[in-house]
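With one protein chain held back, the other chains of the complex are shown just where they sit.
== subunit A ==
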């Protein structure tokens, strides 16, 4: 297992649209293990392959308090069930230190493949539903800052660019 480097906003590679996984093989499972290790060490509750510069439709999530419920979503698709929205203060491992309230559909169904390539379907609730949609945005090259005002986005961009300069 290895920890992977996470791309940080405004890195243009985060805007790449991911392609579906054709075969869930050992190399995909290796990537999934590394993604979990990377996510847990941050710590985060969700990570999309796009964030570690692998532009395949792979998402790992664990919203439990004690890292006991790892979930894998390969080639995920969602169906929105009704118009009700749910708002949550989201943060992102690619936008460290910033949290903004984002509204997303509350009731959804997710269909995806698991780490063995088996298809499954679930009806997530609360934080898990938020997290899946946040990660699927990554696969489409979208970030949660796209939902906030341009002024706020610019402020976040400036602050992160400054931190990245200092680290470089």
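Just so we're on the same page, contacts are C-beta pairs under 8 Å (C-beta built on N, C-alpha and C of every residue); 3 or more make two chains touch, one makes a residue touch a chain; residues count from 1.
We take it that contacts and distances are computed from a predicted model.
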Missing subunit (named according to UniProt) among the choices "Dihydroorotase", "16S rRNA (cytosine(967)-C(5))-methyltransferase", "Putative ATP-dependent transporter SufC" or "TRAP-type C4-dicarboxylate transport system, small permease component"
"16S rRNA (cytosine(967)-C(5))-methyltransferase"
Contact footprint on subunit A, counting only the chain that is left out:
42-47, 61, 65-67, 89-93, 96-97, 99, 127, 130-131, 134-135, 165-166
